[in-house]
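I have placed the structure first, in the form of structure tokens, so that the comments after it can refer back to it.
A single protein chain has been omitted; all remaining protein chains appear in their positions.
Should a chain be cited, it is by its letter among A and B, assigned in written order, with residues numbered from 1 in that chain.
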């Protein structure tokens, strides 16, 4: 495995399968893993705030018996004194054994990894990549459906800017017999380059639609996303589009009985709370899964995944 | 014991007595408890900053051998992305074993507890409740006086908005033969509902006065509070009232030799520093007690209080 994970497809399909198997095993018997990272330190370098991701990483390391240091926003970092990202990461890599780094600028984690003495995980770089979210999504689909191939997956909402959608489709395109349906208003359609660079070469069968209702019955997995206010030029456009793709219990009438609904969270109102109690709502289980796939990734990057076998 | 502690009177008198006994035992032999929460994680969700309370909780968990994750202000949380408190708590409850939550809005911790998978402690919600402060106060009174009944307790300062006063009087009203004297300017008198709902039904003997000097000699416990600038409409009112109820060594001339002076801290200038060295000044011991009563509460909520017996 590479020592720097910037993009989910830095990992081979085999490596991802291995991480999913490891995460499954951790969830089966957490006590076997609770001291494996004793004396190891995770550095969480968050140049922009992201509570969920940061706490999920920290929980992962603490649940392995390790400890955590870091910062949760740029204002508390030396960046405000004009230091380069490369220098900051270089120096902090002397204080810890593995780094999770988030940055508002695309490509910053790659730059940061240049002189990093320890494994580095991109915890989100602008609109670019967020590999541990994608791994969380893949673990969730695998746990909910029992497989990662042979299914129809719908992506709904902001497909233009939605980083998690882009990363997940790149990862899913590598599995067999995946059909993708992209559900969005015209303004928020999937960028062309993703189709050309990832879907077409992999011969993925996909279509683009504007109505969620029309395709609901075909989906095995529905991946909902938040429509972020900051993506719009005016309030009016935002309000009109935001409400178009709200998922409620009524819309689920036509859905398959074993549909799995995912959402990277936080949600604002794109899924109504009455859906939460439906067994098809997998998004809170998905959030819980995030800790375990990160535990698997940390273990693997530190070369400690085989340590457990020997215990 | 309930799994959610919002209000100090969510705990019965017997449960509070048990927590005080446990805290006393921890203070007697800390090493017996230093690994009881190994592999357990406390989540500190502070939607508004409160250093003292947060650090006291963190110290409590670390002193039990556990670890801590969380955030110390709302701006680093997903709340800024429009996520509901219920969702935030729900998700973070997947990453830890127990939660301490502070929020500027009254009732927020109760809402947060709705879908929380782990025990939740209210660490202060607006002007409402702050149960671990009250437990700290009760532990302190018990340690200083050897009892929680049969005494005269004076509450001085901002009794209108002072959350700690409201919580403590509700808790103390349940003990036998408690006399309360409320010392404040007319503008900052105790709200009527507290008398009607808590003092009168418990037949508590109380009176309201405006002069601290007049009643000083009668008090077994004096509970001082900070007069917060932000409670006033104009600077002039603030300055006039703030200085009226300043406690200095001179005012202690008439006090009992075994008076105990409490203050939830931070103080600004309502107690002069020359009082600090008087043996009756219990407020720094009170601050130290905060760690131990929180250790007792965490242990009890995690069901680990009997774990120690077996060691």
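Operating definition for what follows: a contact is a pair of C-beta atoms (placed from the backbone, for glycine too) under 8 Å apart; a residue touches a chain by one contact, two chains touch by 3 or more.
Fair warning: this is a prediction, and the values are worked out from it, not measured in the lab.
The chain not shown here is touched by just one of A:41, A:209, A:246 or A:268, and that residue is A:41. Here one chain is not drawn; of B:4, B:56 or B:164, the residue touching it is B:56. The missing chain, though absent from the display, is touched by one residue of A:1, A:91 or A:268; that residue is A:91. Residues of chain A that touch the chain left out of view are 39, 41, 43, 67, 69-71, 75-78, 80-83, 87-88, 90-92, 94-96, 115. Taking the complete complex into account, residues 31, 34, 49, 51-52, 55-56, 58-59, 62-63, 65, 67-68, 72-73, 226, 265-268, 276, 284, 287-288, 291 of chain B touch the chain not shown.
Operating definition for what follows: only the chains that are shown with their structure count from here on.
Rounded to a multiple of 5, the Cα-based rotation taking chain A onto chain B is 120 degrees.
Taking each chain's centre as the mean of its C-alpha atoms, chain A lies 40 Å from chain B.
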